[in-house]
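Just one protein chain is left out here, and the rest sit where they should.
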Amino acid sequence: MSTTTTNAAITVELLRNAACRAHDAMRRNEQRLNEADGKLGDGDTGSMLARLTEALSRADIAQAEDLGAAFALYARAGSAATGSSLGTLLVTALLAASKATKGKTAIGWNELSPLVGAALEAMIRRGGASLGDKTILDAVHAVAEALREVSDQATARRLAAEAARRTLDDFRDKPNRIGRARMFAERSIGQDDPGMLALCILLSDGP
Amino acid sequence: MSTTTTNAAITVELLRNAACRAHDAMRRNEQRLNEADGKLGDGDTGSMLARLTEALSRADIAQAEDLGAAFALYARAGSAATGSSLGTLLVTALLAASKATKGKTAIGWNELSPLVGAALEAMIRRGGASLGDKTILDAVHAVAEALREVSDQATARRLAAEAARRTLDDFRDKPNRIGRARMFAERSIGQDDPGMLALCILLSDGP
Amino acid sequence: MKKFMNRPADYVDEMLDGLVAAHPSLERCGASRRVIRRAGGARPGKVGIASGGGSGHLPLFTGYVGHGLLDSCSIGNVFEGPNLESCMEAIQFADGGRGVLCLYGNYGGDRMNFDMAGEMLEAEGIVTRTVLGTDDIASAGPDEAAKRRGVAGLILAYKTAGAAAEAGADLDDVTRIAAKTVAATRTIGVALAPCQVPTASAPTFSLGPDEIEMGMGIHGEPGIWRDRLKPADALVDEMLERLIADAPAGASDRVVVLVNGLGATPLEELFILYRRVASGLGERGISVARPLVGAFVTSMEMAGASISLCFVDDELERLIGAPASCPFWIVP
Partner (left out) sequence: MKKFMNRPADYVDEMLDGLVAAHPSLERCGASRRVIRRAGGARPGKVGIASGGGSGHLPLFTGYVGHGLLDSCSIGNVFEGPNLESCMEAIQFADGGRGVLCLYGNYGGDRMNFDMAGEMLEAEGIVTRTVLGTDDIASAGPDEAAKRRGVAGLILAYKTAGAAAEAGADLDDVTRIAAKTVAATRTIGVALAPCQVPTASAPTFSLGPDEIEMGMGIHGEPGIWRDRLKPADALVDEMLERLIADAPAGASDRVVVLVNGLGATPLEELFILYRRVASGLGERGISVARPLVGAFVTSMEMAGASISLCFVDDELERLIGAPASCPFWIVP
């Protein structure tokens, strides 16, 4: 909804805005995501994300000396907030981002794609799922791909949101291949994966 | 519903018919009585009476040598079927009737009023409630009164049913004065006492 | 309401079959097999304690048969008192030659049947005493305390009287202990959702989606007020207030607390309630001698909870803490 499209780079300041917007988006979509998870899982995705993003939005990263430190503070705050699958994977992603941005106070929008790629790799390693399993991973992968060669915020936002949305649509009628939902693959067909849906909401609602 | 109006006396045979009809009436009204009890008590009056009357209808009293023995067999069968308040009071009544009819193979319809009176007395002694408390006792009392000077079955049936019905109507808007219902006397106003209602159904449906 | 059962009429007998199959310390006996006693029977020379009541309240009543607790228990159909014969048998099975205390809740059917049983057994030389559980403060005012119904607090009288009997006390003393415990105990319950008698076609009562009932009886008998659900702390505060306002004259400032689930309420919520009970008592200068939190006395699948306070002196505290062991309550 923001009309700011000028930032030349990703900074700690931008990160803070992103966290606040993410929290706002998750608060508003908490029950919708719980409901989506109730169909395939245990109905807690929305409440978990609302809590996790609240923890991020409260974490004080203003004093962080670089992006690496800011991501690390977020990882720590997120980790304290939950031990759920998705939450832990997001923390894993934040940790990977922290490593990749250590010592940098800003990165260009053209560096976002590899950053997301690094986060994706860490999530795959930690969670043990594969691309194609109908999880948040597929959407993250699509976002990383879409961000290649992008160099400004407005394009990044638009392409990331489109990629996430497209992935959600593409996977809707595919069966879930991880967790318990595997067992009733037919029933998972037609249902949105809650993790993927959450990312989609974050990217269309967020910065 | 029966059109038999000729029996000159109350016999073991008539008792057996009464038990069967009582069972039939209670079976048909089981849920209605449960519901009435649910409003003031624990919702079991109907199921209890269905079970108790089934036990009576199954008790073989054909060989009983007199009314006293038949009533005693019924008391025993009823007692095995339940230990509920109302059930136990009915067993108490059967025991009192057994005592009063010991040695008699038949009694006249004009002897029914004192027999009911004796049963009522035993129920009051055992249960500790008083007339006016809005229990089955008030209906039994009215029936005993109505049967005074009656000497045939048809009149007995009509007057007993009317008396029970009248008592039910008279007490509907009075407060309950025993058991837990005492505590919410206002809420018991307008409600039929389930024990009284059961007697009413038995007498309008029964022999 | 969905229930795991076969024919509704078989609910009680099949439940008892399963109970004794799972718990070899319990023996099912009696002509109509509606008595549970300790495996091995009465201990000669010990005062016996018999209880009884309707089904639908597990672990009450039958589950409390065991060392330091009950010797026997008669059991009726769901929410119906135990029949006369089973009450007689329960007394007989509890009799070790030093008399039997009949200790059960104050309900019409239960009382009539135990009374008749006692009268009939007197002729056979069995001495009985009776103490009735009357802890439900919502079931009658303080001026009619003897008319109150027995609910969850009854198990505290099982515990103290059972410990006294196990220690060799005579019938009068066991009776005194039971009566003293009942006199020191107060309970109030609150229901969130109803239960259904297996043979009934609908729940015993109904509550709106946000409605609760304060003071509801253990069979779903109407309570004190019905209103919207409040926060747990507010409910506890009101319940404590009512319990303490009704405390016996000269009550001690030390209590055994029982936060009891009525059946469908999860342990999580009982602990949320207990947290406030403990702090609320602390604020009032009342110390907790022993907390009990769990489903001790239920109404099948009713949702809700009760809070019981037993104002203990040294004697009662010691007896509550004495060793005991039944399938649902072990004090080491």
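Worth pointing out:
As written, the chain order gives the labels A, B and C, with residue 1 at the start of each chain.
Here is the rule we use: a residue touches a chain if its C-beta (ideal position, glycine included) is under 8 Å from a C-beta of that chain, and two chains touch if they have at least 3 such contacts.
Please read all numbers here as calculations on a predicted model, not as lab measurements.
Note that the undisplayed chain, when the full complex is considered, contacts A, C. From the options C:Ala140, C:Leu154, C:Leu235 or C:Ala289, the residue with contact to the unseen chain in the full assembly is C:Leu235. Residue-wise, the contact with the chain that is not shown comes from A:Thr82, picked out of A:Thr82, A:Gln153 or A:Thr167. Only one of C:Gly30, C:Pro59, C:Gly99 or C:Gly215 touches the chain withheld from this view, namely C:Pro59. Touch with the chain omitted from the figure is made, among C:Ile155, C:Leu270, C:Ile286 or C:Leu319, by C:Leu270.
Although one chain is hidden here, its contacts on subunit C can still be listed: residues 2-6, 11, 14-19, 21-22, 55-56, 58-59, 63, 192-193, 209-210, 212, 229, 231-233, 235, 259, 263-275, 278, 291-293, 295, 298, 300-301, 303, 305, 325, 330, 332.
The set of subunit A residues touching the chain not shown comprises 30-31, 34-35, 38-44, 46-48, 50-51, 79-89, 91-92, 126-127, 179-184, 187.
Note that in this section only the chains that are shown with their structure count from here on.
An unclassified topology is adopted by the chain contact network, corresponding to no line, ring, star or complete arrangement. The geometric centre of subunit A is 73 Å away from that of subunit B, both derived from CA atoms.
Centre-to-centre spacing of subunit B and subunit C amounts to 31 Å, using the average Cα coordinate of each chain.
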